[in-house]
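A single protein chain has been omitted from the complex, and every remaining protein chain is retained in its original position.
Order as written gives the chain letters A and B; numbering starts at 1 within each chain.
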Amino acid sequence: MSILEIRDISKRFGGLQALDNVSFTVQQGSIKALIGPNGAGKTTLFNLVSGVLEPDSGAINFNGSPIQGLKPYQVAACGIARTFQLIRLFPRMSALENIMIGRHVHSRAGFVAGMLNLPWTCREEKEIRGKSLEIMRFLGIEGMAESEANSLAYGQQRIVELGRALACEPKLLLLDEPVAGLNMRETSEMAKLIVKIRTAGITVLLVEHDMTLVMNISDEIVVLSYGQKIAEDKPLGIQKNPEVIKVYLGEEDA
Amino acid sequence: MARNKYLRIAIFTACVIAIQIITSFAGKTPYLTQLTMAGYYSLVIIGLTLLMGYTGQISLGHAGFFAIGGYLSAFLTTYNLIPYKDKLVVTWLAKTGALVMRQDLYGRDILAVQPWAACIAAVLVTIAIAYVIGRPVLKLKGHYLAMATLGFGTIVYKIVLGTGLLGAADGLSDIPGFRLIPGLEVSGKAALRIQNYYIAWGLVILGVTLLTNLIHSRVGRALRSIHGAEDAANAMGVNTSQYKQNIFILSAVFAAVGGVFLTHFNGGIGPSEASIMKSVRYVAIIAIGGMANLWGALSMGTVLNFLSLRGYFGSYDDAVFGFILVVIMLLAPEGLLRTDLFRDIRKRFQHKPSQEEQSP
Partner (left out) sequence: MGHRTYASIPFFDGMQHIELLSQYLVAGITYGTIYAVVAIGFNIIYNATGIINFAQGEFVMLGGMTAVMLHTLLPLPLAILGAVIITMTVGALIEIVFIRWLTSPAVLRLTIITIGIAILIREIALALWGTGVKALPYFTGTAVTVISIGDVHISPQVLWVISISAVMVVILHFFFTYTLLGRQMRACASNRDAARLCGISAKNMVTLSFVLSAGIGALAGCVVSPITYVQYDSGTSLAIKGFTVAILGGLGNSMAAIAAGLILGILESFSIWVMPTAYKDVIAISILLLILFVRPSGIFGNVEASRLKEF
């Protein structure tokens, strides 16, 4: 069952064709990687799926319904959560509070309820807090709950951002370069977490440059180059694909 | 945590009571008048603190909302409808109990809207106006936003200054008292001075309580997230433009209520309440109190407004607040501007890892 369907998506920025008729699907419960040289259009694709940008043409279907053109907060309500290439935590809030924001789509208390501090909102707050702590335990970071996000180490911040996305209880998780800037130990920890997330039933679509990670944990890989899809296959197939090799390593001199 | 946040409010309430007792005891009951007025200005300030401090939206025109509330209630409660007694609208209004027959200062009979109805009408109109201009204004950034709010405030000022019906340069006066419930009246009568002091500060305490609750709620968290990283907040399901608009409207309502009550307390209102200088004053107070610091703004606001109202700044009133604004912005622009600084630097150095720089 394909949970995400990208169909003939194109996006242009002035003179640059960032994406050119790209199509692929993501199967539910799998980990799919999106790779390609810099400038291939990977983050643009993420921005299109998460609603930051609107495609010039084509369709994006999530669980069968079109989501292109929806605003980011609406996309989140549909069940898609994301992390960012450059960490976008809320700097002056604690790690726990950052993750609690992820529960926003699953809670209701509005302005009036908030101002009057009604009993049901207190209950809801406790619930939000509890669930967020649970996620921190799942990721093994419950120790830093009250630390200010700013003060955490880079690797820890990455995990908090992951936790925030998980708090949305997404059906699809978009990870934008989740291990960028992490050392080998942190990378393998992150890899374990991503697999754990898949085991929990969440589909993962990730953009990455770390080939080892990609080859190890992905079920399928899509390769983009200059805005076009040049391959879509299982990891083994991608490794042997001559087009892919050409794009990454360049042509062999005759 | 819950106990903590109410503790401050409790201490504040104690201070309010203490100040009244001390002032009365020291025989300086006239001081209570200025303190009461300072209280109503504080309503504007706490609403604006929420807007500026927690969502990072600057408003240089909030005096406009204060004036809209004040002028509307002033106009409605003093405009004589007797000449229109037979019009359908008037008879219908009379049936709903919104009108009252009374005598004005000169003993003439007038038929006007009664204060409660006028207050509700003023608040509703304020909400409508804030809704309409909020949406486009909040889409603007940086100094475009500042200019737009400045423009809004100036328009309100020019309109009240230039409209005969609203008293033009002299403003409106002879505003009747506002009877909240039997026994509690907002008016300038000397005998009710202490009562009015508590009405004003009671309102402030109520406002602070509501806002404190809000800040600690899901909404407050969402607001802080918008302030911290708006795009990320959006991606996490926070409808950022809706929230910003709601806060704008909420802060406008606070300002308008302050305007309504102060008008009834003073028995009048003039165009100066809508002036840019008043708006700048509010911004300066919030700046010096610490952008997202409700208590800081409240205390600084009370002190500065009290001194200003008692005339301690003499003819240099505006200069003092202008000076404060410049000095604070130069030396210690916390909160709102810190984050803009952060974003500004990030934008300029996209490839460098994001680290917040300390301002000098």
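Note that a contact is a pair of C-beta atoms (placed from the backbone, for glycine too) under 8 Å apart; a residue touches a chain by one contact, two chains touch by 3 or more.
The structure displayed is predicted, hence computed values, not measured ones.
A.B. asks: Which displayed chains does the hidden chain touch?
C.D. replies: So, taking every chain into account, the missing one touches B.
A.B. asks: For a quick check of understanding: of B:Ile120, B:Ile205 or B:Ile276, which residue touches the chain that isn't displayed?
C.D. replies: B:Ile276
A.B. asks: Have a look at B:Gly151, B:Gly188 or B:Gly202 and name the one touching the chain we're not showing.
C.D. replies: With B:Gly151, B:Gly188 or B:Gly202 as choices, the missing chain is touched by B:Gly151.
A.B. asks: Quick one: say which of B:Lys85, B:Arg108, B:His143 or B:Lys189 touches the chain that got left out.
C.D. replies: Of these options, the touching residue for the absent chain is B:His143.
A.B. asks: If you put the missing chain back, which residues of chain B would it touch?
C.D. replies: For chain B, the residues touching the absent chain are 58, 60, 133, 136-137, 139-144, 146-148, 150-152, 154-155, 158-159, 161-165, 168, 276-277, 280, 283-284, 315-316, 318-319, 321-323, 325-326, 329-330, 333, 337, 340-341, 344-345, 347-348, 357, 359-360.
Just so we're on the same page, only the chains that are shown with their structure count from here on.
A.B. asks: Could you please specify the touching residues of chain B with respect to chain A in the complex?
C.D. replies: That would be residues 210-211, 213-214, 217-222, 224-225, 228-229, 231-240, 246, 250, 342, 350, 353-354, 356 of chain B.
A.B. asks: Please name which positions on chain A make contact with chain B in the complex.
C.D. replies: By the definition above, chain A touches chain B via 50-52, 71-73, 75-77, 81-82, 84, 86-93, 97, 100-102, 104-105, 107, 109-111, 113-117, 121, 124-125, 128, 150, 154, 164-165, 168.
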